[in-house]
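The complex appears here minus one protein chain, its other protein chains still in place.
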Amino acid sequence: MKNITTLTDAIAEHIHDGDTVALEGFTHLIPFAAGHEIIRQQRRDLRLVRMTPDVIYDQMIGAGCARGLIFSWGGNPGVGSLHRFREAVDVGYPHPLAIEEHSHAGMSVRYTAGASGLPFGTMRGYLGTDITKHTATIRTIECPFTGEPLAAVAALNPDVGIIHAQQADKDGNVGFWGIQGVQKEAILASTRAIVTVEEVVDSFDSRVRVVLPSWVLSAVAVVPRGAHPSYTHGYYDRDNAYYRAWDEISRDRATFADWVRTHILETRDFADHLAMLDSSMAQV
Amino acid sequence: MKNITTLTDAIAEHIHDGDTVALEGFTHLIPFAAGHEIIRQQRRDLRLVRMTPDVIYDQMIGAGCARGLIFSWGGNPGVGSLHRFREAVDVGYPHPLAIEEHSHAGMSVRYTAGASGLPFGTMRGYLGTDITKHTATIRTIECPFTGEPLAAVAALNPDVGIIHAQQADKDGNVGFWGIQGVQKEAILASTRAIVTVEEVVDSFDSRVRVVLPSWVLSAVAVVPRGAHPSYTHGYYDRDNAYYRAWDEISRDRATFADWVRTHILETRDFADHLAMLDSSMAQV
Amino acid sequence: MTAEAINTTTATDYTTDEMMTIIASRDLNNGDVVFVGIGIPSTAANLARRTHAPDVVLIYESGTIDTKPTRAPLSIGDGELAETAVAVVSVPEIFAYWLQAGRIDVGFLGAAQLDRHGNLNTTVIGDYDHPRVRLPGAGGAPEIAIGAGRTSIVLRQSTRTFVDKLDYVTTVGHHHGSGSRAALGVRGSGPSIVITDIGILRPDPVTDELTLMSLHPGRTVEEAIAATGWPLKVASELTTTQAPSELELTALREVSAR
Partner (left out) sequence: MTAEAINTTTATDYTTDEMMTIIASRDLNNGDVVFVGIGIPSTAANLARRTHAPDVVLIYESGTIDTKPTRAPLSIGDGELAETAVAVVSVPEIFAYWLQAGRIDVGFLGAAQLDRHGNLNTTVIGDYDHPRVRLPGAGGAPEIAIGAGRTSIVLRQSTRTFVDKLDYVTTVGHHHGSGSRAALGVRGSGPSIVITDIGILRPDPVTDELTLMSLHPGRTVEEAIAATGWPLKVASELTTTQAPSELELTALREVSAR
C-alpha cells in the first residue's frame, strides 16, 4: 500500500510547474478529479498532452494551467467546440497556447514508442496532408528492406501520466476494464504516474482486463466518481447534461471564471465539488 | 459458424507445399494436433516459423515437412537438445534445413510489424552480436530525431498462422487465457489462420482475455487436448514425461521413424493418436 | 400494411439527415468491415446491420471490435459498445493491428471543408497560425483515409464546405486527382462516394474529380452547382436518388431512438 495516498498529496508531490503532463482516458475513465486538483493547486506553464482534449482540458486551459498542448482532436464530443481552448489558440487568452498536432494514430504510436523505450515509432500516416508542415515531431523514414517511405513520429515521454481506473488492490496494483484507450501506454511512457480509482478492493473484479503493477505507479488515490462527468464502466454513466451545459458555461470568460472559482478553487476536493453539483438545481 | 470445420479439412484446404507456416504457443497452448495433421497429410518444403521450435517442430522436421526454419530458441525445454532439428542442421537429414535466426524480442517485433501492416519493426537489439552477420532480415536504422542507431527487423507475414485456444463460440470467434505468448500477432500477421480449440461454448468463460473475431480466422476446428503434450490452462497440465521420453525417441532415426509411423501416419486423427498414447503402457 | 409493402413503399416525410443516413447505409455491403465515427456514420452502419447487411462488422476507434449496440451510440466510447463487442482492444492496437493492417473495408469521414478531389479539412479555417476558426483537428481521419479499402464521406453541401481550395489538408482523398493518390504510396482506393443533402457524388474514374451522379428527390442541378465552390461536374446520365422506403425509415428511427 506504500503508493496509496490522497489526490491532494499526489498532485502536490508529483506535478510541478512547467511539467509535461498527460491525462488520458478515451471518452471512458477521463481523470476529471485529477484535472480539477491541478487547477485547485494552481499549477502553471504545463505542457498538456492528450489525444482528445475535451472538457477537462478546456477547464485546465481556461484556468490558466497550460502553456502548450499536444493533441489529436479537440472538441466537446457530440456538443461542439471547446471555447476556452479556441480562445487560447485564437487570441492567446488567458495565455498563448503552443499547439502540436497529430492524428489519433500518430499519438498512439508516440505513446507506444515512449512506453517501449524507443526514440520513435513508425506508421503509415500523414501522407499527402499539411500536418507534417506544422508539426516537427513527424519525419519521413525509409524502410531499410523495401525502401518505401513511412512516417516516423517522435516518442512521447511525459513527466507525469494520469489516469482514472475502477480499482486498486491493497498492494496498490491498479485494474480497469471497458474501453481502455491509450491509458496503459500513457502511464508506461511517463516518468511518474498517478492513478485515481473508484475504490480499493481485496481482489480485483473478474471484469478487470488491464492491470498496472504498483511499482510502476508513483501514487494511487481513491476518488469515488473521479471520472465524472465522463463515466466509469460498472460504476456510473456519462453525465451528458454536464457536457451539454458546458457549452454555455465556457462560452463567456466571466461565466467560466465564476464557475471555476466556485466549483473548483473554492471547493476542498472533488467530493466537495460533486456534493455541490448534486445539491445544485442546475447541476453545473 | 461458417468457419468451424474439422482439422483434417482445415489443413487440407489451407496448407500447401512450400508455404511459410507459423505454429505459435509459448510453452502453453502449443498446437500439437495441427502439427501432427500436417505430418499426416505429408506436406513438404514448408518454411516453418516459431519462436521456440521445440518437440512439435522436431517432429515436423524429422518427418520431412520442412525446408526452412525461422526461429529464436530451439530446444526441448528442461530436457535438452532437439535431435531431429540438430541432425537436419548438422547433416541435412532428412532434408537440408535453411535456418534464419533471431532473438525472442526480434521475432516478437517481426510478428508485431507483420500484424500491423508495416514492412519492418524497430528495436533496441542485436548490438554487439554475430547474429546480424548471419541473418539478412536485420539491418541498422537511425532514429530520424535523435540519430541513434537501432535495429530494424523485417516484418513476418506467414502464409498460414496456426494456434490452439481454449474456446470458440458458436459464431466462430476464438477466446483464450493464461500465458498468451505471441499468438495474437502470429494470427494477425498471417494471410490465412487456423485455430484448434478445446471446445465450442455458448458464451466465453469469464477468464478469456484474448479474443480473435471469426472474420480474421480461416478455419476453427474442435480438437480436445489438441495442445498435448503441452498444456491448456484450465483444461489439462503439461505432460512432462512425454517431453522427457521424447529425448530417447528422437535420438535415433529408426526409432523416430517408427514412432512417427505408428503414432501419426497410421492414426486417423489426433483423438486416435491420444487414445493410442493413453492405452500404451509406455505412454509415448 | 404488410412487411413487403413497408419494404417497397416510398416514404414522404423524412429529414435530410435521415435521407443522408439511409444512403450511407445502402452503400454498405453485407460482410463489410466498417470503421465508424459517431453521428451519421454510426447510425448508418447500425441501420445497415439491421436491414440489408446483417453481417456488417462495426469497429469503433475507441477499440471496440464487432459491436452490436441495440441503439446507435451517443459517443464513440459508449459503455454499450464495449459490452456488446466481440473484443475490446487498446487504441494503439485498433489503429495498428486493425486499421493500418488493412482489415477495414469502409471508413466513414466527415469534414468542415472538402475539395473537388475529396481531400478534407477538419483543422482550421483561415491561416493556421492566425485562424479564423479553429476546428477540432485530425482525430482518426488521416489514417482512416489511407488505411481503409475505401471511404464514404457524409457532408452537407454549400460553398462554405465545398471549396475550391482547402485552407488546410487534414486528410487526403484523391490528392491532386488523375491517379496521384496512388503515387503517394498510400493504401486503399480513397473516397468512393460523397453523400450530401442535395445529392450523391462519386469520383470520375479517370480524373478522380467528384462528379454529381444523383440528385435527391426534389433537388435540382442548379442548387447543387450553386452550393459548390468550384465548377461542378455533372454526370451525363444524372439519376434521382431513391427516396427512403418506409422500411428503411422505420428501422432508422428504431436505431436512433434514445
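The chains carry the letters A, B and C, assigned in the order they are written, with residues numbered from 1 in each.
The rule is short, and it goes like this: a contact is a pair of C-beta atoms (placed from the backbone, for glycine too) under 8 Å apart; a residue touches a chain by one contact, two chains touch by 3 or more.
Bear in mind the structure is a predicted one, so any value in this text is a computation, not a measurement.
Visitor: In the intact complex, which of the presented chains make contact with the chain not displayed?
Guide: A, B
Visitor: Going by the contact rule already stated, which one of B:P31, B:G74, B:P213 or B:G226 would touch the omitted chain in the full complex?
Guide: The missing chain is touched by B:G74.
Visitor: Check the options A:V89, A:A115 or A:A151 and report the residue that touches the missing chain.
Guide: In the full complex, the listed residue that touches the missing chain is A:A115.
Visitor: So which of A:A12, A:V216, A:A245 or A:L265 would be touching the chain we can't see?
Guide: Spelled out, the listed residue whose C-beta touches the missing chain is A:V216.
Visitor: Would you indicate which residue among B:T5, B:T20, B:Q59 or B:S103 is in contact with the undisplayed chain?
Guide: Checking the options B:T5, B:T20, B:Q59 or B:S103, the one contacting the hidden chain is B:S103.
Visitor: By the contact criterion defined above, which parts of chain B meet the unshown chain? Give residue numbers in ascending order.
Guide: Residues 26-28, 51-52, 71-75, 77-78, 81, 85-86, 89-90, 101-106, 108-109, 111-112, 123-131, 134, 148-149, 178-182, 184-185, 209, 231, 233, 237-238, 240 of chain B touch the chain that is not shown.
Visitor: Determine and list the chain A residues touching the chain excluded from the picture.
Guide: Per the touch rule, chain A residues meeting the hidden chain are 115-118, 171, 173, 184-185, 188, 211-213, 215-216.
Keep in mind that, in the parts below, only the chains that are shown with their structure count from here on.
Visitor: On the document's contact criterion, could you list the chains that touch chain A and likewise touch chain C?
Guide: Per touch definition, common to chain A and chain C: B.
Visitor: Could you please state the distance in Å, as a whole number, between where the Cα atoms of chain A are centred and where those of chain C are centred?
Guide: A distance of 29 Å separates the two centres.
Visitor: Can you work out the whole-Å distance between the CA centroids of chain B and chain C?
Guide: Those two chain centres are 41 Å apart.
Visitor: Which parts of chain B, given as residue numbers and ranges, touch two or more other chains?
Guide: 117-118
Visitor: Residues of chain C touching 2+ other chains?
Guide: 96, 100, 147
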